[in-house]
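The complex is shown incomplete by one protein chain, all other protein chains being positioned as in the whole.
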Amino acid sequence: MQARDLNWMQVEEYLARDDRVVLPIGSTEQHGYLSLETDNILAERVSAEAAESLGVLVLPALAYGLTPGFAAFPGSPTLRFETLVAVLRDLLDSLLTQGFRRFLVVNGHGGNAPAAGLVREWAASRPDAQAIFHSWFNGPKVLEVAEAIDPEYSHANWGENFPWTRLETVEPPAEPKPMLDEAAYRVADATRVRELIGDGSFGGLYARPDEEMLRIWQAGVDEVRELLEHGWR
Amino acid sequence: MQARDLNWMQVEEYLARDDRVVLPIGSTEQHGYLSLETDNILAERVSAEAAESLGVLVLPALAYGLTPGFAAFPGSPTLRFETLVAVLRDLLDSLLTQGFRRFLVVNGHGGNAPAAGLVREWAASRPDAQAIFHSWFNGPKVLEVAEAIDPEYSHANWGENFPWTRLETVEPPAEPKPMLDEAAYRVADATRVRELIGDGSFGGLYARPDEEMLRIWQAGVDEVRELLEHGWR
Amino acid sequence: MQARDLNWMQVEEYLARDDRVVLPIGSTEQHGYLSLETDNILAERVSAEAAESLGVLVLPALAYGLTPGFAAFPGSPTLRFETLVAVLRDLLDSLLTQGFRRFLVVNGHGGNAPAAGLVREWAASRPDAQAIFHSWFNGPKVLEVAEAIDPEYSHANWGENFPWTRLETVEPPAEPKPMLDEAAYRVADATRVRELIGDGSFGGLYARPDEEMLRIWQAGVDEVRELLEHGWR
Amino acid sequence: MQARDLNWMQVEEYLARDDRVVLPIGSTEQHGYLSLETDNILAERVSAEAAESLGVLVLPALAYGLTPGFAAFPGSPTLRFETLVAVLRDLLDSLLTQGFRRFLVVNGHGGNAPAAGLVREWAASRPDAQAIFHSWFNGPKVLEVAEAIDPEYSHANWGENFPWTRLETVEPPAEPKPMLDEAAYRVADATRVRELIGDGSFGGLYARPDEEMLRIWQAGVDEVRELLEHGWR
Amino acid sequence: MQARDLNWMQVEEYLARDDRVVLPIGSTEQHGYLSLETDNILAERVSAEAAESLGVLVLPALAYGLTPGFAAFPGSPTLRFETLVAVLRDLLDSLLTQGFRRFLVVNGHGGNAPAAGLVREWAASRPDAQAIFHSWFNGPKVLEVAEAIDPEYSHANWGENFPWTRLETVEPPAEPKPMLDEAAYRVADATRVRELIGDGSFGGLYARPDEEMLRIWQAGVDEVRELLEHGWR
Partner (left out) sequence: MQARDLNWMQVEEYLARDDRVVLPIGSTEQHGYLSLETDNILAERVSAEAAESLGVLVLPALAYGLTPGFAAFPGSPTLRFETLVAVLRDLLDSLLTQGFRRFLVVNGHGGNAPAAGLVREWAASRPDAQAIFHSWFNGPKVLEVAEAIDPEYSHANWGENFPWTRLETVEPPAEPKPMLDEAAYRVADATRVRELIGDGSFGGLYARPDEEMLRIWQAGVDEVRELLEHGWR
């Protein structure tokens, strides 16, 4: 049940029977050969699919996140740390006022991980609310499925190459790429990050069979739905 | 040309020949009988249609804006003033670093109007950049067309009831509603705002013939395209 | 009744019978041949004259506002967006604590217009308070009178040339100046703004007969007084 | 030479021969029987008189400062700490851009003293600028003169009772008041501050002969002028 | 080489031959039966021991961190998210100005993990600097050693019970405690956190033999030293 398909009266009816809401957050940024909106697409879609059978409300994705490390890849605007924190605080605060009580922030972007701390801080002092920050792509079940398929599950490689994030007219390389040198990456400024990762993928294959991707996807959807159903106190 | 359909390499090619970019901003909020995402839908779509023939890059809409006055209508999360300012500053700053030089912020929400001041402030001290803030729904041409059709052109009434913002299963009232008492609205806190506007529309008819709506839409698209082509120094 | 002429005990007595207060805000900035304090003078004076017969309290003008676009004109210090927001929030917050309930912010500077959004945000969540942001120079009555006199009513031209804003020893040009190119202005950084407007006026005549100016002034005073008397819920 | 009496062209001429500027800062707040604007009046006037013979530019007073401790005295709006800091930073930053290099902040309010730290911080990293924060009322010369007259030189008592801060129609008590209990004041919240100081004066006499006041005033003017002339490197 | 044992001249000499610096960060907070300063002690000590043989400069620990979740345990003051971010930004900025180029933030507190994002953001745009955020207690080597000893390696249990964090006069329980219910913990506000964890430990044994603890410690020291020596580009 997505906000796009509802008006406020329908949300008011919803609040009479439920108090859950999903806020997907992503980032518009380089994903190698894949769409710049990969993180937004995945976060919003995994939320929508998970929530559908439960009839839970899903808000539109916040399309901008923390991606200062990709500054040398055009098309990767970033928020500063404090700004993302302020956005989340404001949204949670105002939704709480409007009657929501259980918040699931579904994150699609590794760089947004620090926001988990803010969500926890926010909820710690609000006894009447619960808030969970969940990065869908590395939930325990998703990781288990993905790493069983191929341990090189990472940024902008096959691991994010879903039918709904690939670009029609773009054919990624058939050959795998050496994996990212993590030690070098850790101390790379934005220019060096681009030197290190070249086309933007963190390495490995660029694509895997859809059947495998759909198994990962299903794990992701299940895991979000599990939280929506049973993640609360 | 929307970010969703591009990867960063394509943006890099684009930057070799162009330096314009469109950032649509909206608000997820009550629109009477219409979609909660009305402002996001309209800002993003008018931008995309205007930019298409010019091949200009359009970013995804920022789906959250300033709407504290609708706090009593569930489904209307708001940013605080400083937060929207910070988001825009960050996005403009980082896009400038990545090579963009001409920024068109296409706004779909009246309450975001103060952000025009921030965009102006940002550009005032950057001689190598230009930034325009344009509220598509009240550009001079749109206003002329819309008010000729019906002077009661306003929030959540027929004026925002486009084929792409109405909800399939919802039938708005056939009869017009008295227009908003603006003097009362000016001094209403959120609770009184809801008392004043009831269903969320600011009054007048709830729908008008699509032919009329498409004329307004065309004026909106034209006006954004005009700015994209000739609005620069 | 101006704060300058009162002590706190007199304000306490006042609060026993009234809860209105006027906060004039301006900007110290270039006004062509006119005083750098034009906006402060006008905002404070129009407030004082309007409030006098009603016995309403008027605070001293905030003499600094948002004027980043005039950065190339010396004598035009500016606040950043967030700073003006913080100042207004603090003043409203602390005055509310002290018993004031109806706030009229009388603005004398076009660039401060975004602050209207903050005032609205502030009031939206305070059911016991009312706050109005009013730019005195473009209230409907003032605009009607001024534009009937001369449609070229603008910044630093005759429209701000009152007996109390002109400088004794300075004689402005007798001939009119071409009006500002608004399209060019919209995309001008601070240096280009100065190139565009040269002496600082936005164009038109530099002075008009005092009789005309006093009619505009009277409309401004009346409009502020009207709000003070009848603008509340 | 006050900004009120100048236009920007005159400031530009001034900057061709000088780079000093005075920014008076005060506070609108309770001063016992005296004007709520006492601090603003004194800071602006002492600056203007000191600067006059030197032809140095004086800006309008910032009429709002840090006075959270007087919250129980109506008519005492306060800025928060960070807000005053932001205002000063913005004003210094933008004036520096416009060609000013030597800044004298003349403070009229004890509670603003922490801002001295901000001024120092600001100047520490700007080798081309100098900035001095001077509380005119407790400069060494003023203190020497004032305490020789009467050691009970304090807030809202005779020490601030100048011909230009007293109210025409208000007669303060003839008898002195016991001095403030400083230990109790140190740990008093706003309500207790009012209980402690009652009418707002910190104690002692409410008035002294004008001849004495003018000697203090002259010391204040001299001290500001001395800084303007010889305080720089 | 700790700042405590040096003066600035010695740091200047140091900078002639080295540009590394270690900033330990911790948190003053409940650690069950252990010292409130456990995180500070461990972060500072592991840094000092690792740096000693290399002669690298270690700054004093920042003794306050992010611990809103322990608000119901007295003696656990917390910073807000934005505040820790600001502290780290300021310290890195000013140390960079003073000649340091390689920064190792050694973190002793799980709740501070989001600050890794800030450190990464800070370094991304500074090509002349490198900055690593390292949580010493869960580096890969430490985890390997610790989990081999006992998989229940967690907050305030045996895993933090070192000779230098235990309190002389306090004897922790001999029996293990059931491990924390992580799902319940995730949605617990501060009051429920206390209900869940009771004495503050996350479960398991309260102490293990010193010989085991020293092996963990050695792994921690080695891992920090490894980063200091070979972690840079």
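Labels A, B, C, D and E are assigned to the chains in the order they are written; within every chain, residues are numbered from 1.
The rule is short, and it goes like this: a contact is a pair of C-beta atoms (placed from the backbone, for glycine too) under 8 Å apart; a residue touches a chain by one contact, two chains touch by 3 or more.
Please read all numbers here as calculations on a predicted model, not as lab measurements.
Shown chains touched by the undisplayed chain in the intact complex: D, E. When you scan D:A71, D:L96, D:A146 or D:V221 for touch with the missing chain, the hit is D:A71. When the omitted chain is restored, the residue from D:G99, D:P176 or D:G231 that touches it is D:G231. From the set E:L36, E:A50 or E:V142, the residue in touch with the chain omitted from the display is E:L36, counting the whole complex.
For the chain left out of this panel, the touching residue among E:R80, E:R101, E:R215 or E:R233 is E:R80. The residue from E:Y64, E:F202 or E:W217 that touches the chain not shown here is E:Y64.
Where chain D meets the chain that is not shown, the touching residues are 66, 68-69, 71, 80-82, 85-86, 111, 113-118, 120-121, 123-127, 129-132, 183-184, 186-193, 231-233. Looking at chain E, the residues touching the absent chain are 3-9, 11-12, 15, 28-37, 40-41, 57, 59-64, 68, 71-80, 82-83, 86-87, 90-91, 94-95, 97-100, 167, 170, 199-200.
Going forward, only the chains that are shown with their structure count from here on.
With contact taken as defined at the outset, chain A and chain C are each touched by B. Over half of the residue numbers at the chain C-chain D interface are used by both copies of the sequence. Centre-to-centre spacing of chain B and chain D amounts to 46 Å, using the average Cα coordinate of each chain.
Separating the CA-averaged centres of chain A and chain E is a span of 28 Å. Within chain D, contacts with two or more other chains are made by no residue at all. Taken pairwise by the contact criterion, the protein chains link up end to end in a single open path, with no chain closing the loop.
Chain pairs that touch, as defined above: A-B, A-E, B-C, C-D.
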